[in-house]
Each structure stands twice: as structure tokens, then as C-alpha cells.
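The complex appears here minus one protein chain, its other protein chains still in place.
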Amino acid sequence: MTESTSTSAVLADGRPIADGECSHLPGDTHMWVMVLGDLAIFGAYFLIYMVHRAMAPEAFLAAQQHLDVTIGVVNTMVLLTSSLFVALSVYAARSGRPDRAIKLTYAGGACGVLFVAIKAYEWSLELRSGHTVGNEFFSFYYVLTGVHMLHVTLGLIILGVSVRELRAPKRRRITLVEQGATYWHMVDLLWIVIFGLLYVVR
Amino acid sequence: MRVSATVPVGGEPTLTDSQPPPSKRALSIAFWIFPGFFGLFGVVFVVLLRVIPPPRPDVDNKYITDYFETHHSSILIGLGLLCLVFGGSAVANGFITYHMKRMSSGPVFAYVYMGGLAVGSIPGMLLVAVCWGAAALRPDREPRIIAMLYDLGMLSFNGQLGCFATAYLAFAIAILVDKNNIFPKWLAYLTIWQIVTEVIATQMWQQTSGPFAWNGSIAFWLAVVVFGVWLNCQGLMLKKATDDHPAGTRPPD
Partner (left out) sequence: MQLLSGIDDLPRTANVRTQLMALWVTAISLALMLVAYAVFPGFWPPMSPEMSAEAVADFYRNNAGWIRFSMVTFNLCGLMLLPLFCVVTVQIKRMAAQSQAFAYCYLMATISGGTIFALAATIFATAAYRPNRDADLILVLNDLGWIVFVAPVGMALIQNLMLALAIYFDNGARPVYPRWVGHFALVVALAMAPAAFSMTVTSGPFAWNGAISFWLRNIAFGTFLVVLLVVSWKAVHRQAIDEGLTE
């Protein structure tokens, strides 16, 4: 990931500046470019979705009935939990407790894997019931959740980089860990919007 | 915070020594072919071939044959112009490859980028012009054959996924790992969006209408906006990398 010149919250001799406190904008400019740009592009997707929905409200409504809201809620809880773990891991890293941070990152990552597994299961359900991209609502469903899953997978890789960073005693750059958390929170935020648009708004 | 882009020179001394003062004219020439080519690309694909923006997939054979008859001349001239200038893509992408070799991330991804785009230029750029040229060449051809060429052209142009996704992935990874800051990190993130648009483009092979068809709001319009932004950024950063290139140095072999 990217390096930045902002100071780590851990002093050279290992003492933390303050427990959990931070003196700079978390992450760095490059990651924020990524996050904001990603949000913008997804924003465009959502807008286009809503336009198409407005053009054929009954068809979309009918198709939406076939989505299982329960699975959607479970997935949302899983991802929110993972975000909690990742946020806690950033606090732990800032407080100079890399081992705890690593464990929390793993926990967040595990939730991410669970999310993907549940989504794969949901896809197989829908496909077996015959809901393929032939239907316009479902083509949105597969594309939006598919691209989101791509982001989750990327996020897992980024969390892996965070873990690698935390493991090596000579590195442990806080900014890297923060960047990973920023990205992961973005992934979570995107899911919440997707969940709202596809599952809830009926 | 400027990181010097000096790269350690490869171990072997060059056989032919540069005479002082080293000039960067060669790099300058290579650079200016990038915007020159893409400018012509725009003329060919937007004005002449009319592939950008694309005509609709959900039309009947009669519409398609009329389309080729109406745009007969501009399509053939577009094909001709492309055949003349499309080597510019080899220069543009070869020059990016050269800069990638200056990175500290090793040569692998430079070669992947090179390979992916050397391949991609044929089914992903030339083929649509060739197919449409053949379609426009004989207006009295069977409509169903003309329609087939229409599809073959559009799908190969807009739906060419792997070559570009691979090249973009190589570009993004190389930048993220690079410590010589040849290209800025945010360009890597922009490139990841490009990969995402390629993944979304998979849908156009299954739809003839709607937002994911080859003319769709998402699969085409949004994708072309993202591509336009990305290409301009890549070009601007290429200029910067070229300007920052220390004269007389060369990347490791």
C-alpha cells in the first residue's frame, strides 16, 4: 500500500502517544482518493439503478420478492461485526498492542470470508430458482453484489497486508493499518447502501 | 516531497557510451506519440467508425444494413485510418512498459502489461474496424451476414476483457509495490476501477438491452467515463514520469 510521511502514533521507543488517540487524518491521501472515487462510482451505479427502477417499478418489485431479506440482514450483521473488529484493531495498533490488533484483524477477516460464503450460498439459491441475469432487477443484483464481493476480496487482501505489517516488529506503520481499516469501512458502507436499495426498499 | 526517480543502472556497462550532454529528446518523442495516438483513436472510433458511442444491439437486420449503407464511406475511411495509425498503441503502451521497468517492483509486471496490451490491441481494437469494414464493403451482402459482422465487431471491441484486465492488474500491482514512485499510488487505485469495469463488461455478452448491454448506462456510459478519466490520468502521469526521468540513465535490463 502507500507510504506517507505522517507520523506514527507510536514513539521510537515504543511508547504510545496516547491510548487510542490520533494526531492526523487516518490513512493517507492515496487511499482516500480510492475510497472517495469508489464511493462516487458506486454512487453512479446506485443512481442508475434507481432510475431503472423508476422506469419499471412493478417488474422490479415482483423480482425483489424473490430475494431473501433474512440472508441480507445476516450478511449485514456479519459485515458490521467485521467492521467493529477492524476498528478495534486500529485502536489496539495505536495503543501499541500489535498482537491484539492482529487477532482483531483476523477476526474481521474471518467475518469477511463468512460474508462471501453466505453471499455465494445466496447466489446459488437464486440461480437454482432460475433467477438469472435475464431479469433486469436480477442483473443489477448480480452485478452490484458481484462487484461488491470483488471489493470484499480486495479488502481481505488489504487486511492481510495490515497483518503482515503488524507482525514485523521493524514496521508496524500505523498509517498502513489505518488505510486498511478505511478501505474496509468503505466496503461495509457500500454494502449497507446495496442492502437498502436491493433488499429493503420495496 | 519528491522522491528522486534515479534507478540503479544494470550491472553491465553499456557498449555504446552516451556523449554528453545526455538529451531526453527520444523520450519526448515517445511521450508525444501517446496523446497523438489517442487523439487519432478518438477521431477513428467516435467520428469515423461511430463505435463510440455504439449503436444499439436490440435492432433488426434491416436497421443494421441501413446503418452500414448510410455510414459506408466513413466506416471504410475509419478502418483505413486505423490501419495506418494503430501502431501508436504499441508506442504508447511500450513507453509505459519502459517506465514500469524503472520501478523497483521488478520486471515481471512490466512484461505482463506489455503482453496483455500487445494481444489486446488486435481483438480489442482492430477487429471491430475490420469486421465493420467488411460489413460496409458490400451493401448487397446477405443481411444476416452483415448483422453477424456487426455483432462480432461490437462484442469484440466492448467485451474484450482479459487482456485489458490483466494489463491493468499488472499496472496496479507494480505501482503499489514500487518504491521509486515512478507513478503515483492513486493511479494504481484508479486502475483497479478499470479492472472493475472490465468485470462488469462480462454482462454485455448476455444482454441486448438494458444497463448492461454494450450500449448500456453502466456497461458503456459509466465505463467510458471511468476510462476517459483513467486514460487522461495515465497520460498526465506519464508526462510527469518522463519529465522526472534523469537524462542519460536507463532501467535495469
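Order as written gives the chain letters A and B; numbering starts at 1 within each chain.
Everything below uses one rule, namely that a contact is a pair of C-beta atoms (placed from the backbone, for glycine too) under 8 Å apart; a residue touches a chain by one contact, two chains touch by 3 or more.
Everything quoted here is computed from the prediction, not taken from an experiment.
Q: If I'm reading the header right, one chain is hidden. Which shown chains does it touch across the whole complex?
A: Those shown chains that the absent chain touches are B.
Q: Among B:126, B:177 or B:229, which one is in touch with the chain left out?
A: B:126
Q: Would you mind spotting which of B:64, B:103 or B:117 touches the chain that isn't drawn?
A: For the chain that is not drawn, the touching residue is B:117.
Q: If I consider the whole complex, including the chain that's not displayed, which of B:52, B:91, B:199 or B:224 touches that chain?
A: B:91
Q: Per the definition of touch given earlier, which of B:22, B:162 or B:228 contacts the omitted chain?
A: The missing chain is touched by B:22.
Q: What is the set of chain B residues that contact the non-displayed chain in the whole complex?
A: 14-19, 22-27, 29-30, 73, 76-77, 79-91, 93-95, 97-98, 101, 114-115, 117-119, 121-122, 126, 130-131, 133-134, 137-138, 141-142, 145, 149, 247-251, 253
Note that only the chains that are shown with their structure count from here on.
Q: Show me the residue ranges of chain B that touch chain A in the complex, using the header's touch definition.
A: 1, 176, 184-186, 189-190, 192-193, 196, 199-200, 203, 206-207, 210-212, 217-218, 222, 226
Q: Which part of chain A faces chain B closely enough to touch in the complex?
A: Per the touch definition, chain A meets chain B at residues 1-2, 5, 29-31, 33-34, 37-38, 41, 44-45, 48, 51-52, 133-134, 136, 139-140, 143, 146-147, 150, 154.
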